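A single protein chain has been omitted; all remaining protein chains appear in their positions.
For subunit A:
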């Protein structure tokens, strides 16, 4: 597989379908209970590679957090921009974001220094 194919593959959500004027084109909801997380056009689309813990953790691998690399995020500068969202307790200068209604997550993370939030496109529903 060539390098370019690799890059292509990592962009799971094509910008043309999900991004408009650099922002989320669609309403963002929870994948499991459809609780509304963000209004359309309320967050900035960015690409950055970040490790995000998996929603379900294998009980046999206690003490080690299983995570995956995620490249596409919505950047939310003010936490009150969220319609509905949960913030976990702080772990290593981050809070993780979860659905406010069913606690599914992490759907993203919150940086304690910048106070900015990042929602992973792959962890939410677009409507």
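As a working rule, contacts are C-beta pairs under 8 Å (C-beta built on N, C-alpha and C of every residue); 3 or more make two chains touch, one makes a residue touch a chain; residues count from 1.
Simple rule for what comes next: contacts and distances are computed from a predicted model.
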{"item": "Candidate names \"Large ribosomal subunit protein bL17m\", \"DNA repair protein\", \"Ras-related protein Rab-13\" or \"Alpha-methylacyl-CoA racemase\"; UniProt protein name, chain not shown", "value": "\"Ras-related protein Rab-13\""}
{"item": "Chain not shown: contacting residue from A:24, A:72 or A:98", "value": "A:98"}
{"item": "Option touching the unshown chain, where A:17, A:49 or A:77 are the choices", "value": "A:77"}
{"item": "Which of A:71, A:88 or A:122 contacts the chain that the document leaves out", "value": "A:88"}
{"item": "Residue ranges of subunit A at the interface with the undisplayed chain", "value": "32-33, 36, 39, 42, 53-60, 65, 77-91, 95-96, 98-106"}
